[in-house]
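With one protein chain removed, the remaining protein chains of the complex are shown where they sit.
Order as written gives the chain letters A and B; numbering starts at 1 within each chain.
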Amino acid sequence: MPIVHEPVTSCEDSFGHPAPDVLALEVQGLHFTYPDGHVALRGISLQVRCGEKVALVGPNGAGKSTLLLHLNGLLNGGQGNIRVMGMPVIAPNLPLIRARVGLVFQNPDDQLFSPTVYEDVAFGPLHMGLPEEEVRRRVAYALTQVGMAQYADRLSYHLSMGEKKRVAIATVLSMHPDILVLDEPSAGLDPRARRGLINLLRALPITMLASTHDMLMVRDLFPRTVIMDEGRIVADGPTEELLEQRDLLEAHGLEKL
Amino acid sequence: MLEGLLDRYLNRASFVHDLDPRVKVVNAFLFILSVVLLPDGAWIAYFLGWCAILAVALLARVGAGFVLRGSLVAFPFALVAITLVFTLPGRPLLTLQLGTWELSASDAGLVRFTSILARSWLSVQAAILLTATTRSPDLLHALRHLRVPGLLVTILSFMIRYLYVLVDETTRLLRARQARSAWSAQGKGGGSLFWRARVAGNMTGQLFLRSLERSDRIYNAMLARGFRSQFVTINPHMMRRRDWVAGGLGICVLLLLQFVAHFVS
Partner (left out) sequence: MDTAMLSHIWKEVTTARMHIPDGFLSLPVALAFWVISAGLLAIAARRTQQQLGERQIPLMGVMAAFIFAAQMINFPVAGGTSGHLLGGVLAAIMLGPWAGMLVMACVIIVQGLLFQDGGLLVMGANIFNMGLLTAALGSLYHGLAGRQSKGVRLVVAGVLAWLSVIAGALFTALQLGFSGTSPFAIVVPAMLGVHVLIGIGEGLITMAALAFVMQVRPDLVSVEAVRAGGGRSWVVAGLLIALVVAVLSPIASADPDGLERVAIDMGFEEIAAAPPYEVLPDYVVPLLGETPVSTIAAGVLGVLVVAAVAIIVGRLLRQRAAIT
């Protein structure tokens, strides 16, 4: 029998303590076909609990980005159900869901469309109609979390790749999401910036789902791993166990470390 | 977003696809010209024009439905012409009482309005057939042969080459904005009109700068590969006999349309 969850409002219980048994994310039988007829998802089912940090791996074209875009309602129209914090991802809920799911795109240039770092991080809170001092507070909090507090007045256009990545994360942290969804967070970073990013993500006390090709980061950061291939989930389990299965990894275009 | 709008070319193996693009461009243009020249109320000629469209659509194996669906794009503009129904003098067909105003639809107005719609609808279908059966590089090649200034054609080829790249980039920017366009649990969000306009302007500015930089990179890459100010297509484009025949046949149909419109009935 399926477990029925009351819609909850956050990953914290009423005392402000983490609530690890709450389902942050629930995907059931998700299918999706792009308008050109390409079938990208063929029945994805996935559950993520509050506080979990989950890696999503798989070869190019597996459908990882397609799945992540669904979590925020940016893609829809296929079969299947998605719930975020108990709330179905359907059109009327989208304005609220988008504050719950902080989606960080692979290319930070897509995410940063305002002239200054400050304005970009303030976009989400401003759109939510929050009062000005609350917006300022949130921007300061988000920038501090990613270690970019001194960069508030810089032009995002001139930042380095690693700095842009951090700011891109800050732009969704300022919305106080329950789940952070990242598409290839470590792609295109030099070793030092990558290390810094991993430390940053580890320190963030937030539920996390990240697609990546960076198996070292998976081992360091994510206790649980989901392997996708050709629009299906082919494995889901503790990272340590999955990373030991050479055949499984190689069958899906991944390498054993 | 624009997914449905891009890619109007339908890849089929057909006689029409195989024709020289010049013939298709000239015939499409002349067809539209001829349709526009048809007088109001030439219903038989309109019908024959539509038969011609259907015939080409079948021959090109694109299907009448495809053409029909696309042809609805001109519909919003019909709003502009509908006023004719009520303003042209003629025998009143129907009178509406709107408050103190009396609207009366005249027969002359109705004929003119439907004629405009019919001509527009036929023209749009001809244009759709042209793009559905001709790849854009071939279209440009035809333009070049038809003496459109080379600079313009070259700019057009660059434009089309990068159109999809930039549309993609824009879609991702819009997506990133949408992803963060949330409401707070208490109520509605959205910001002020000016703020929203500014965000859109910022995105436009971003896109502009990135396009500028991209064009620099492109130029360097072009130099590196010895580009000589023309894109070439694989198709040789020579007028064969069947191209001449098809072109001539098309023109005969157009003359027939004019004849029917002016001398029959």
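By definition in this document, a contact is a pair of C-beta atoms (placed from the backbone, for glycine too) under 8 Å apart; a residue touches a chain by one contact, two chains touch by 3 or more.
Every value quoted in this text rests on a predicted model; they were computed, and no experiment measured them.
Q: Using the touch definition up top, pick the residue from B:Ala55, B:Leu94, B:Leu146 or B:Met159 that touches the left-out chain.
A: B:Met159
Q: For the chain not shown, which residue from B:Val23, B:Ala127, B:Ala182 or B:Leu257 touches it across the whole complex?
A: B:Ala127
Q: What chain B residues would touch the chain not displayed?
A: Listed in rising order, the touching residues are 1-2, 4-5, 8, 28-29, 32-33, 35-37, 69-70, 72-77, 79-84, 86-87, 98, 101, 103, 112, 116-124, 127-128, 131, 136, 139, 149, 151-152, 154-163, 165-167, 169-171, 173-174, 190, 193-194, 196-209, 211-212, 214-216, 218-219, 222, 229.
Q: If the missing chain were put back, which residues of chain A would it touch?
A: 115-116, 155, 157-158
FYI, only the chains that are shown with their structure count from here on.
Q: Averaging over Cα atoms per chain, report the distance between chain A and chain B in Å.
A: 40
Q: Spell out the residues on chain B that touch chain A in their complex, using ranges where they run on.
A: 3-4, 7, 169, 172-173, 175-185, 187-191, 195, 199, 202-203, 205-206, 209-210
Q: Can you name the residues of chain A that touch chain B in the complex?
A: 9, 34-36, 69, 72, 74, 95-99, 103, 105, 107, 109-115, 119, 123-124, 126-130, 157, 171-172, 175
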